[in-house]
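Take a look at the structure set out below.
With one protein chain held back, the other chains of the complex are shown just where they sit.
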Amino acid sequence: MHKSPLSIHGLSVAYQKKPVLRDITFEVPEGNLIGIVGPNGAGKSTLIKAALGLIPRLHGEVTIYGKPYAKQRKLVGYVPQRESVDWDFPTNALDVVMMGRYGHLGWIKRPGSAEKKLAMECLAKVGMADYAGRQISQLSGGQQQRIFLARALAQDATLYVMDEPFVGVDAATEKAIITLLNELKTQGKTVLVVHHDLATVKEYFDWVMLLNVRLVAFGPTEPTFTAQKLQETYGGRLTMLDRESPSALIVNGRSSDVDGSIHLA
Amino acid sequence: MSTALYIWLDPNVQWILFGSMLLGLSSGVIGSFAYLRKQSLMGDALSHAALPGVCIAFMLSGSKSIGLFLLGAAVAGVIATFGIGFITRNSRVKQDAALAIVLTVFFGIGIVLLTRIQHSGNGNQSGLDKFLFGQAASMMLSDVMIMAAISLVLVTVCSLLFKEFKLLSFDPGFARGIGYPVAFMDQLIMFLIVVAVVVGIQAVGVVLMSALLITPAVSARYWTEKLGMMVVLAGLFGALSGLIGTFISASGNNLPTGPLTVLVATAVFALSVAAAPRRGVISKLLLRASVRTQVRREQAEVSGERRNRAV
Partner (left out) sequence: MSTFWIVLTGALVASACSIVGCFLVLRKMAMIGDAISHAVLPGIVIAFLIGGSRDSLLMLLGAAAIGLLAVFLIQWFHQSGVPSDASIGVVFTALFAAGVVLVSMYTRDIDLDLDCVLYGEIAYVPWNMLQIAGVDIGPKAVWGVGLALLLSVVLIAAFYKQFKICSFDPAMAAAVGIPVALFHYLLMGLVSVSTVASFESVGAILVVGMLVVPPATAYLLTEKLGRMIVYSVLIGCASSVIGYFAASMLDASIAGSMISIAGGIFLIALLFSPSHGVVLRKIKQKQMVRQASIAE
């Protein structure tokens, strides 16, 4: 019996005085691509960070393959949001990917030729082998995201957790990323993705989590990603397009939220 | 002219020379990481914050021992780093303001203590003043030995933990995800800065110490895109500044070594900004000029072709 890659029970997180996550409970099924969606401020990034022990939680239990996070680091590959990094840092693409092996190398030991070879392979998988020696500030947004992905691949994890990997990338990169994620899935790995674009949820993910401070719904995409559930998640910020088929919605709201139309039928 | 050469045989000058070079080396190395972590001004804050530590060390021990002063400065420095961290983590006050607050309040407390010492009639306190403004000229062999030992430890730690410091400086979120004890390593780097500052204060004084942490590292950044090379260059630039600064000071009219070292480091910086390949101003201008000529040439060719076809 396989333990769930990520099992969360009663998780609550507060930021300063505001509660950001309330009483979240779920179990992630292995070998799936799972999307997490919700309006801004819903706590999606916070959920990821709390689950990985990067921010303190008020309440709740988190286990990864049955054990607490601290013991399972080698099994998890975390791809954070891109802005958290200084892109003028003196390092090149290959070097960044090799950083993915630091966890396996332990203290003091330097990366050697084995690590370099693995890093080059990972770069090749994201189509960036030619850019290995390129300084990272010279890369485009999409290329930077691919480097981050290659770094996660280098970690050789079984659970991947990604925070908005599709933000600010071109269409080609987006296609490349989702192809890679599906490849990971065929290898039996589990991928958890905080996603910002409702329009692509049905196409990309097997399971979906609807989050807005509380867990609104979690399950296979088909039955879970419904107009009604979305209405619950996004509050009154959904408009039905009456003239079109009844399952088309326009989601609008504050400028920072998703803005677009999706078809559910 | 010959006297200029004889100066180098004077052991005092030799000690000052070695001391300045070691100081430049270790400051350059740890300063590179401070630079990348946007903590360049930490050295300034910590060297001002050392004052109350030194005063308290004097008040408790009653003696003018350099070792105790260094210990007091180090303790004050560590408390200061905790204070800065506490303020930034627990309030909306940002790091720059936190640095300035800790810098001035600690220094203010230090001045209060210093004037108390002065007014209490303990004549020995003149040692304190020199300690703060730096008195490279009075460096002794024992001082240089201490500096050498501390510099060696600092460079060794940075070398052993190079990849850890690199990841921590580049992407602390990812580092935490892998399981690095980020908070501990943050404190370690800041502690190394404290160490460099405490060692350097005696030689160049409070204000100028921060220059040695910042300027060589910034200069080094212009010459390379590899962190390892940058750290090495920063150390070299620091040591070079110490060397030339001491040289000018020893052969000049008793100008103070500390400020001269800083001015040399600044000259190296100016040179780097202007003349470094790729990142330097001159290179950028040349590149832009050549791109412009190339584009003009291409456009001329295209319009030439069009004309030919039209005929």
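Remarks
In order of appearance the chains are A and B, and numbering begins at 1 in each one.
What we mean here is this: contacts are C-beta pairs under 8 Å (C-beta built on N, C-alpha and C of every residue); 3 or more make two chains touch, one makes a residue touch a chain.
Since the structure is predicted, the reported quantities are computational estimates derived from the model, not experimental observations.
Within the set B:140, B:161, B:188 or B:255, the residue that contacts the chain not displayed is B:255.
Against the chain not shown here, chain B presents residues 35, 38-41, 43-44, 48, 87, 90-94, 96-97, 99-101, 103-105, 107-116, 119, 129, 133, 207-208, 210-211, 213-215, 217-218, 253-256, 258-260, 262-263, 266, 269, 273, 279, 281.
Across the interface with the omitted chain, chain A contributes residues 10, 12, 14, 16-17, 19, 22-23, 58-59, 88.
Operating definition for what follows: only the chains that are shown with their structure count from here on.
Once the centre of each chain is set as its mean CA position, chain A and chain B turn out to be 39 Å apart.
Residues 36, 38, 160-164, 166-167, 169-174, 176-179, 221, 224-227, 230 of chain B are the ones touching chain A in the complex.
Residues of chain A touching chain B in their complex: 52, 54, 70, 73, 76, 78, 80, 84-86, 89-92, 96, 99, 102-103, 105, 107-108, 110-111, 135, 151, 155.
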